[in-house]
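Only one structure is covered here, and it is reproduced in the block below.
In this view, the complex is presented without one of its protein chains, the others remaining in place.
For clarity, chains are labelled A, B and C in written order, and residue numbers in each chain start from 1.
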Amino acid sequence: MSGNTIGKVFQLTTFGESHSPAIGGIIEGCPAGLFLDYNFVRKELDRRKPGYFGSTPRKETDEFEFLSGIENGSTTGAPIKFIIKNLEYKPSDYQDISGVFRPSHADYTYFLKYGKTEAGGGRASGRETVARVVGGAVAKLLLQKPGIEIRGDIETIGGEPYDPVKTAGLVQVALNSGDTLGGTVTCRISGVPAGLGEPVFDKLQADLAKAMLSIGSAKAFEYGIGFEAASMKGSAYNDQMTVKDGKIIFLTNHDGGIQGGISNGQEIYFRVGFKPVPSVKLPQSSVNQEGEQVEIRISGRHDTCHVPRLVVVVEAMAALVLADHLLRNA
Amino acid sequence: MSGNTIGKVFQLTTFGESHSPAIGGIIEGCPAGLFLDYNFVRKELDRRKPGYFGSTPRKETDEFEFLSGIENGSTTGAPIKFIIKNLEYKPSDYQDISGVFRPSHADYTYFLKYGKTEAGGGRASGRETVARVVGGAVAKLLLQKPGIEIRGDIETIGGEPYDPVKTAGLVQVALNSGDTLGGTVTCRISGVPAGLGEPVFDKLQADLAKAMLSIGSAKAFEYGIGFEAASMKGSAYNDQMTVKDGKIIFLTNHDGGIQGGISNGQEIYFRVGFKPVPSVKLPQSSVNQEGEQVEIRISGRHDTCHVPRLVVVVEAMAALVLADHLLRNA
Amino acid sequence: MSGNTIGKVFQLTTFGESHSPAIGGIIEGCPAGLFLDYNFVRKELDRRKPGYFGSTPRKETDEFEFLSGIENGSTTGAPIKFIIKNLEYKPSDYQDISGVFRPSHADYTYFLKYGKTEAGGGRASGRETVARVVGGAVAKLLLQKPGIEIRGDIETIGGEPYDPVKTAGLVQVALNSGDTLGGTVTCRISGVPAGLGEPVFDKLQADLAKAMLSIGSAKAFEYGIGFEAASMKGSAYNDQMTVKDGKIIFLTNHDGGIQGGISNGQEIYFRVGFKPVPSVKLPQSSVNQEGEQVEIRISGRHDTCHVPRLVVVVEAMAALVLADHLLRNA
Partner (left out) sequence: MSGNTIGKVFQLTTFGESHSPAIGGIIEGCPAGLFLDYNFVRKELDRRKPGYFGSTPRKETDEFEFLSGIENGSTTGAPIKFIIKNLEYKPSDYQDISGVFRPSHADYTYFLKYGKTEAGGGRASGRETVARVVGGAVAKLLLQKPGIEIRGDIETIGGEPYDPVKTAGLVQVALNSGDTLGGTVTCRISGVPAGLGEPVFDKLQADLAKAMLSIGSAKAFEYGIGFEAASMKGSAYNDQMTVKDGKIIFLTNHDGGIQGGISNGQEIYFRVGFKPVPSVKLPQSSVNQEGEQVEIRISGRHDTCHVPRLVVVVEAMAALVLADHLLRNA
């Protein structure tokens, strides 16, 4: 019941901690005969790698290996197991803070639940998302056939509309002052056939919301025009329909491509808000495992802003949800 | 795989359509020995009933009956089945629009997925939430023991901060013009012990997000300070800790009581945004099942603003999630 | 986690105890458009009713009602909920033994697990099988389309090959002496397409075995030639194949229609062994809830031999398993 699996038909189970020899997962329910393009998986993992402005100087070489479920380059229908070796882990990145709960990290809650902190090497690590990216890459390959495309974009960083040049400056300023930044990511999914999603608890937007909020630093999710809808009148909000060239079309897409929990064929779009990286170099008040108040400064190699690396994670989680509902609907 | 069940240990399955003789559910996983206070269930159902300003003039008498799992007033540990009779259904409320897809309703997507519209009597009906309220009431009774309290409040209606008097005016204006309103609801959960939630996919906020977005007209969810976090610096955002009177306390609660997917003992709070009721009396452009463009005016007895009735539904869904995680952690 | 649901795609959840106002269930995953022949359900229930030789003189009128998931006589794809009222329950049938653990009943284990005995009205009651029969009837209707037929037969009663006349005598002798009988039931399933079943844990025979052993008094299950296979040489056992009139045929069917967990198109057949009804009128040594040794004689209206009534239950459980795998394979 520890919730390491997502999906009901196309399922990803992840395993591994930042300090274990490997991280990985098992994909179950992937149909046989899907060509598993390793270059594509490689490229997806590269999008998550450090190297972006503001990311950690740690070099993470994500060497992945598929251990089962593939024959002659294609899936067999059996469980697909993959691992990614942990090559670059350095305990020294974490040692000096051992015993102190890093503010807004999972240290304190892990300590209360498991008797040890996340800093000691746990599941909360952003490193676990590497398995999500591999699972998402397989899901994306599956979604290519029916023509479903998923595209995530950085929308804002540090409260400013994203602009590569300006943003680099913003990140540099934060880095210099030992601080960190959050941001928002949008995601647009085109080519979704009508009919995906279930009418009661497994509405398509409900499963997307869960998938997004399961990403470590996500704080908010809205689809269609989201919170703005709450201020609108029904007559202005409703997506009216008409007929054009013999085809049914919508005059607007405030609903974000989902009605009654089920896709309507329009573009699905949503936004996710991420809090800033909690590992700041500035001094913070905290408490240690002995219950004493202490000052903590988090050194080590950490992201100043992780939002650029999260774009592919958002896409991966969306792909997992879509692949699951596509097969549930098959 | 049609997703009629929510929860992994404390589970609610709902059944019934607006036009079937009864709506109801089965609660599984409720421990034995819980006194099932029928008056409380009654009161919770009354909070969802029409009668609030802006609600439908339909009289919905929710006569519920527990058919199993209870002996001498207390739960036995066996499945708890309940039904609520559909006493007040009038097909005439729906007939004139039969065959036309009501804009931003589930009619069009249901028609594509199931070959018939929601207007013909389906699961998307707001009526299904009555079973959620009963399930949530049982969950709340279970949560009383460890002292967990859930309180939902209307935050805004039609974009205005909620004020009973002003809002009634706002609703009257919308009603007069044949229009409808949406709004936002906040929810605060106190008394949650530290340690609830799972570290990977079943993070507490992820399950809350799914539960909230599974409510028909919900468009957005944020917990803690939500989207605002995306604009903050880490040093300002982080919930620093200190020791006061020998007890660990937090200086802020931007995280909303959950860190790393696990409750930290602080108050959990979140916000949900609801779109306006889609049934507006004003003329709208739409399409019928034959694919012809038509004008539609939705008469019948519908809510002008359903947000006041959704408060208890938000609480019920939160209670179901908390009860499930409480038992998963037991 | 109390295991009230069977199946992964076509799922039956049962609820209700012998003493609750109603017994029933929810069927999920049944496709839309299946004509639900009430007469057939009625007939299946009648096959389980007392009235056979050796059965209890209690009159059980199984009035069933479908509360949801059906429109104009056919399934809608939504959950199908049904109830069967408990009309004929008489506490007096159970009172005199209250507080004493009936030997080989569930009384003792229920008392240890739940703090009260099955005699006090629990889930172990044979009465719960009425919900299985309704669920199985729906499954059978679903299986009719692809031409799958399930036929159970009494094989032996009290150790003797079944013969209606002789057996009636055997039962009369047991009844006169205050004793009870068990027996074996065979089941043959024809028309099963090749390919049903999964290769690892959900082998078709594994799911059948679980379904059969979940029937209260079942003690044994074997499929194909079963235990006898353990004494055979491979060369004699193996189901060799040949070609006849251009079609692949098997020379034998020792495997019972399943190989590697997957149906091969031959007839599936298996046997189930049932212990005698534990409620004997003869004096037995037992213990009461105070831990004192007592003599118990179980009066009341009980079956002398329940095997004839179990035939339709065996078929129902087989139908549930087949329907589930048929849809999993769809």
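Going forward, a residue touches a chain if its C-beta (ideal position, glycine included) is under 8 Å from a C-beta of that chain, and two chains touch if they have at least 3 such contacts.
Remember, predicted model here, so these are calculated numbers, not experimental data.
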Touch assignment to the omitted chain, from C:E71, C:E149 or C:D179, lands on C:D179
Of the residues listed, C:P21, C:P50, C:G99 or C:G226, which one is in contact with the missing chain?
-> C:G226
Missing-chain contact among A:E71, A:D163 or A:E292 belongs to A:E71
Omitted-chain footprint on chain C covers residues 1-6, 8-9, 14, 101, 103-110, 112-113, 118, 122-124, 128, 156, 158-159, 174, 178-184, 194-195, 197-203, 205-214, 216, 218-227, 229-235, 237-243, 246, 248, 251, 254-256, 258-265, 273-280, 282, 284-287, 291-293, 328-329
Taking the full complex into account, what residues of chain A touch the chain not shown?
-> 1-2, 4-5, 9, 13-17, 19-24, 26, 28-29, 32, 65, 67-71, 76-81, 83, 114-115, 121-123
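In this text, only the chains that are shown with their structure count from here on.
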Among the chains, which is located farthest from chain C on the basis of C-alpha centroids?
-> A
In whole angstrom, how far does the Cα centroid of chain B sit from the Cα centroid of chain C?
-> 39
Specify, in ascending order, the residues of chain A that touch 2 or more different other chains.
-> 199
